[in-house]
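Note that one protein chain is taken out, while the other chains of the complex remain in position.
The chains carry the letters A and B, assigned in the order they are written, with residues numbered from 1 in each.
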Amino acid sequence: MTLLNIDGLSVRFRLRDATVQAVSDHTFAVRRGELLAIVGESGCGKSVLAHALFGLLPRNAEVSGRAILDGVDLIGCGEKRLAREIRGRRLGLVPQSPATALTPVRTGRRLLAETLRAHQRDPALADSLAEQVGLDAAALGKYPFELSGGMAQRLVTALALAPDPALLIADEPTTGLDRPLVDHTLDLLRRRCDSGGTVLLITHDLAAAERVADTVAVMYASRIVEHRPAADVFTAPAHPYTCALLNALPDRAFQPIAGHPPMLTALPAGCAFAPRCTHADGACATLPAGPPVACHHPLVTEAAA
Amino acid sequence: MAELTLPRPRRLRWLRPGARGTVVAATVLVVAVVVCLAVPVLWPLDQSAVALDQVGLPPSWAHPGGTDDLGRDVLHRSIYGLRVSLLVGVIAAVTATLVGGLLGGVAGLLGGWPDRILMRVVDTVAALPHLLLGIFIVAMLRPSLGAVILSIGLTHWLSTARIVRSELLSLRTRPFIDAAISGGASRARVLTRHLLPHVLPKIALATTLMVPHAVWHETSLSFLGLGLPPHLASLGNMINDGQRSLLTGAWWASIVPGLAVIVVTLAIAALSARWRDHLDPRVRAELDL
């Protein structure tokens, strides 16, 4: 059962002297109960994708394609409808920096109760919601600036969960947290999916994706180059970029990828990874088909079929 | 959108053609400055001349701004008044900035007790009504351009001092300053290469935002009879004189200099606001991307 259907979604920013191609022709679906991790290095456009779904892009962004959540096109439905029916209701966001995302003048409990009330839910649920994210009653009574980074992270997660959104988007939710808190946050997202929720996890942290994701979409230079079940991606990567990225992990070869990703203002016509790829040849000057694997020379052939 | 890789912004991007308000404001200001510079050369004014046969004439082709109750051409004198106001405004704003920048700089760089003492001084001065303080300073001196400038300069340095101090205090804790110190940079180098370049644009902005304020202040002082000698054309003097004519129905004698103050100060304020937006990275992100 599909919850989110993205079809030909592209985002670009027109500057006076250049065009930034931040998201190129994404087509994928997210099932109910699925945890999809979008992984990619900083600057590949993955955060722009999240902002596009939320309709929070700056004015000079040009969005094309469709993103249908539960029958509503997020791209075409207009700001009014997004604000009234979608954002914070059917679509929740766990932001990147919790410390700046919280109103400093209200305690966690009041913030939570207000959010619950605004969505016609029982404000008394605040404590059970807090417990769910691992926030104890004492911490809930504090003001956001009195909370540690980890506690603030739990609070924003609880706030995002308060309206019981159909789709939760977590944009780098673990940045700046230490390992136990990273694991805790990830497990929370996992439990959400296990109890029927749907999560889109945007991260640069491959270990995080490996820990909790059902499916993984690897993004490189604005395109999704590989979109397959997590187990397959991490054991038998099909795209040379995925393979190289995994090889860079400290518990694997710890081997960097030579070269730099292309600038989003000057993407090549063919495969964007070809200049750094050991398998590249003449065929790579044209854009490969895919997903699931956008490559002319996939490392695992049956996956591309 | 921090994670996007972008090309370098061009200089003067903030003055993009679409910004109609900015263009209007810039045009107004350029015209005002050119007129102020050209008129004394092309059409000099005898400040003390009166023409009692032309008293209280309404606007006409011969006198586009009409004449006042002493038969003087209102537009001609308004231009002279604007000259004085702009001059006083700019010099006073620069004076205030120098005083504020120096004191705020000392407080922000030294921290500790010098900071605490200086900031208490700032609080004390801020607690006094600054127009009153300005009047006090002018009253102690002979009415002159210098007295007006001093009066405005000595009462308007507070905000600059606060801005400079808080900027320096927050910059000093930034990791790039740590990195510079660790890399071997001397105190002087940290100050001139890493701290000042970040503070100077903000100081310059504070100065331009203060110019319209200083112009108003000069006008207020002159209006109260505490500014320039009454026979000299200054916008404040003219608005004050114009009050008398207002009773006889000669509205133009105070409206024309009044409009000059309003339009020119609004133009400066609009341009500085646009520049401030340009300096603010959050707004700039909106504008650029």
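Basically, contacts are C-beta pairs under 8 Å (C-beta built on N, C-alpha and C of every residue); 3 or more make two chains touch, one makes a residue touch a chain.
Just so we're on the same page, contacts and distances are computed from a predicted model.
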_Which of the following is the UniProt-recorded protein name of the chain this complex doesn't show: "Sarcosine oxidase, delta subunit family", "Peptide/nickel transport system ATP-binding protein", "Heme exporter protein B" or "Acyl-CoA dehydrogenase"?_
"Peptide/nickel transport system ATP-binding protein"
*Who touches the missing chain here, A:43, A:108 or A:237?*
A:43
*Touch with the omitted chain, as defined above, among A:56, A:207 or A:287*: A:207
*Candidate in contact with the missing chain, chosen from A:177, A:216 or A:277*: A:177
*Tell me which residue among B:112, B:129, B:183 or B:249 touches the hidden chain in the full complex.*
B:183
*Just the residue numbers, please: which parts of chain A touch the chain that's not shown?*
40-43, 148-150, 175-181, 204, 206-207, 244-246, 248-251, 254-261
*Where the unshown chain meets chain B, residue by residue*: 2-3, 5-8, 174-176, 178-187, 189-190, 193-194, 197-198
